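Every protein chain of the complex appears in place save one, which is left out.
Up next is subunit A:
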Amino acid sequence: MNAPSQEQIRETILRTLSEVVPDANAQTLNPDISFHDQIELDSIDFLRLMMSLEKEMNVAIFDFDYPKLSTLKGCERYLVERLAVKV
């Protein structure tokens, strides 16, 4: 089984984010700035984002790793690494 491409991972993140925060314009996000600083996102939203990504990508995201996923770029990097290990 091939690991999903970075492009596919980004698409999944943006789609998942737009489901959790349906009023956010995910396409205009700065990938280096935290989600919290760009869109209205509370702790429950962020948890739902993490759990949805786990489900969508079929990968475990450890609670203590959540801060690493606070930006779009961080999400991508983390998921690419985790999925590479899995494969």
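To be clear about the criterion, a residue touches a chain if its C-beta (ideal position, glycine included) is under 8 Å from a C-beta of that chain, and two chains touch if they have at least 3 such contacts; residues count from 1.
We take it that contacts and distances are computed from a predicted model.
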{"item": "Hidden chain of the complex, named as in its UniProt record, picked from \"Rieske 2Fe-2S domain-containing protein\", \"Na+/H+ antiporter subunit A\", \"ABC transporter permease\" or \"acetate--CoA ligase\"", "value": "\"acetate--CoA ligase\""}
{"item": "Subunit A residues touching the omitted chain (full complex)", "value": "18-19, 21-23, 36, 40-48, 62-64, 66-67"}
